[in-house]
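Just one protein chain is left out here, and the rest sit where they should.
Residue numbering begins at 1 within each chain, and the chains themselves are lettered A, B and C in the order written.
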Amino acid sequence: MPLKDMQSQNDHRRIEIDKVGVKGIRYPIVVLDKINRVQNTVATINMYVSLPHHFKGTHMSRFIEVLNAYRHGISTRNIAEILIKIKEKLRSESAHIEISFPFFIEKQAPVTGASSLMEYTCHLVGSHREKLDLIVGVEVPVTTLCPCSREISNYGAHNQRSLVRVQGRFKKFFWIEDLIALIESCAVNEIYPLLKRPDEKFVTEKAYDNPMFVEDIVRSVASRLDLDSNVTWYMIESENYESIHNHSAYALVEKQ
Amino acid sequence: MPLKDMQSQNDHRRIEIDKVGVKGIRYPIVVLDKINRVQNTVATINMYVSLPHHFKGTHMSRFIEVLNAYRHGISTRNIAEILIKIKEKLRSESAHIEISFPFFIEKQAPVTGASSLMEYTCHLVGSHREKLDLIVGVEVPVTTLCPCSREISNYGAHNQRSLVRVQGRFKKFFWIEDLIALIESCAVNEIYPLLKRPDEKFVTEKAYDNPMFVEDIVRSVASRLDLDSNVTWYMIESENYESIHNHSAYALVEKQ
Amino acid sequence: MPLKDMQSQNDHRRIEIDKVGVKGIRYPIVVLDKINRVQNTVATINMYVSLPHHFKGTHMSRFIEVLNAYRHGISTRNIAEILIKIKEKLRSESAHIEISFPFFIEKQAPVTGASSLMEYTCHLVGSHREKLDLIVGVEVPVTTLCPCSREISNYGAHNQRSLVRVQGRFKKFFWIEDLIALIESCAVNEIYPLLKRPDEKFVTEKAYDNPMFVEDIVRSVASRLDLDSNVTWYMIESENYESIHNHSAYALVEKQ
Partner (left out) sequence: MPLKDMQSQNDHRRIEIDKVGVKGIRYPIVVLDKINRVQNTVATINMYVSLPHHFKGTHMSRFIEVLNAYRHGISTRNIAEILIKIKEKLRSESAHIEISFPFFIEKQAPVTGASSLMEYTCHLVGSHREKLDLIVGVEVPVTTLCPCSREISNYGAHNQRSLVRVQGRFKKFFWIEDLIALIESCAVNEIYPLLKRPDEKFVTEKAYDNPMFVEDIVRSVASRLDLDSNVTWYMIESENYESIHNHSAYALVEKQ
């Protein structure tokens, strides 16, 4: 005798559920890499479907089965395919997936060229009802230096690590490495895991030469993305972990 | 000679900033308490304004000055006043505030009546352009027990701690204690810091008598809020920290 | 018929348990304050006892009962009393408590005197077998500025927020406010929630005048504590959230 399928029973409250599924799954995945073709990483994943009002529950194990089928190659190119597969297996009208993972890019120090691997956090957030809606996000740590502090002080200027988060919708495929490079080119200074003394001199002076408010960073990135016809929407945030306060300065600009 | 005001200078990029301000401020505040009149707590606070495209920067220190003026009494009743004050001091057209804090309610164990203090995380999220838009949120930990596991097993049923998050918009003042009580009445079981043996027997049997999927919890809360004419919008989430998995089951329902 | 007391049954594996109890309790407490006599805060608390090898389990609810009895006044002065009470109620030979809480001190900005509240995280870690062993800890955010960067660069110097953590054993009572002041006096610069422009000029120039490696900070605090005969042991750590890297520089020195 088969075990009773409670989830497929009827529900009479007439309330459709927008999202139901599994949250916080940790799984090893393989993603695309512009230089090395692919990159192994470890993702944190949420997978949801909508549930019509007449069904009591969803079948959670099927999400993991879909993840197993795709974990060896996940990219912006097959998110639609993954979401359609979830809709089929879960018999749902819409599916939603959120994938976050650390992504590493080899960087050369600006003077000595010393090489190291820099971590960026990436996000893929996809929804599919009739068609795919995909948001790609990256978090890029940079250095910022305060123009006010530089202007009013006889010497020095407070500076700090900042985190620039950019989310966007794009018309066609692009390399996440190119988006990261664009963001870094807008900041006061890139950040590197490995700097020798001549590099440290270079980044210190470059930061002092190029002061920016938290407002300037988000405007600078926005100006660049406004010029890119591949970008249909963006949200840009910068959080500066102020060296003179115990809180952050923050700015957000969203393309309407 | 006064120090130069860099922030008030012109900016020529023609990009309005949606939110700019201070993030992650930790501050002691006093909030309303239905039983004890007021309660001391420690909040995490974000305060933002919009910045017209022609201004270069905002004056961050003024946010803290407003916070100083109001920290001895913050509630849903004066969020509008606080936001209007921010708009005035920062000379901005819109202001936004996010306040999160632990809130404690004294609870009696269900059989012995043994007393202890239960923590709930509360959120106030207010925006003001022409008028106030206020969202009130609470996070309520509860017990859940799986109906499928109970049905198919000869004995026992997996159960776990879950976190129910409810955000809502309301027409008029209400006590956050009443919203928490409503949510707890919808769950399999309330959670208590202090339970004696007769209480433990009671909550164990009550959970087994009252199994609920993660879908059931959000539907149950939604049904109750649908009946309350004071509620104009809600978003209800439940995250079940599954005892048989290392990830969560999750459901979300939003009032359209 | 009374409910069976499983915890008091015998265990035959002959393994004494070093610590057993409750972890991660969130509770509102009242602590001592040098200026205002007392301060309300919200603590995260762990409470443990040792368990002799012949007992099967401990009675977890009794920890919360002790906490209820003392939450209106917890300080270094009565930790011994609290631990003795735990030993009595739990019938154990040793007890252990860990209490962490945010503590706020009013600070005046260095030039304008503008006032705001600065958060410090405090820790009380007490053990009692025959007598009390008490460790007091504080976490103090400060500004640091790199001497190497300043020396090799034609202008500017990278600086950042750092967190100095000091734990100590002390012969007799002291005010935690005094320990915090000592640590702040050793750093490149204190941190303030609220700074006006003349203050920002002051702290920028002071930081540039007073560069310190992460090694210098821990040595500076150690030198000061070595002079204090009330201090019988210390561990000093500094973590600098480097503005030019995405990782921290870190140093630790422990009094032997």
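Rule of thumb we're sticking to: contacts are C-beta pairs under 8 Å (C-beta built on N, C-alpha and C of every residue); 3 or more make two chains touch, one makes a residue touch a chain.
Since the structure is predicted, the reported quantities are computational estimates derived from the model, not experimental observations.
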- Using the whole complex, pick out the displayed chains that touch the missing one. A, B, C
- Considering the complete complex, of C:Q7, C:Q108 or C:S185, the missing chain is touched by C:Q7
- Message: Which parts of subunit B face the unshown chain closely enough to count as touching?
- Response: 118-119, 141, 143-146, 148-149, 152-161, 189, 191-193, 195, 197, 200-201, 203-205, 207-208, 241-247
- Task: Name, in rising order, the residues on subunit C that touch the hidden chain in the full complex.
- Result: 3-4, 6-7, 11, 13, 15-26, 46, 48, 51, 56-58, 60, 147-148, 151-152, 213-216, 218-220, 222-223, 239, 245-254
- Where the unshown chain meets subunit A, residue by residue: 3, 5, 25-28, 39-42, 61, 64-65, 68, 71, 102, 104, 114-117, 119, 193-198, 201
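The rule we apply is simple: only the chains that are shown with their structure count from here on.
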- From the C-alpha centre of subunit A to that of subunit C, how far is it in Å? 34
- Query: What is the distance, in whole Å, between the centres of subunit B and subunit C, each centre taken as the mean of its C-alpha atoms?
  - Reply: 28
- Query: In whole angstrom, what separates the CA-based centres of subunit A and subunit B?
  - Reply: 25
- Message: Can you pull out the residues of subunit C that are in contact with at least two other chains?
- Response: 119, 193, 195, 197, 201
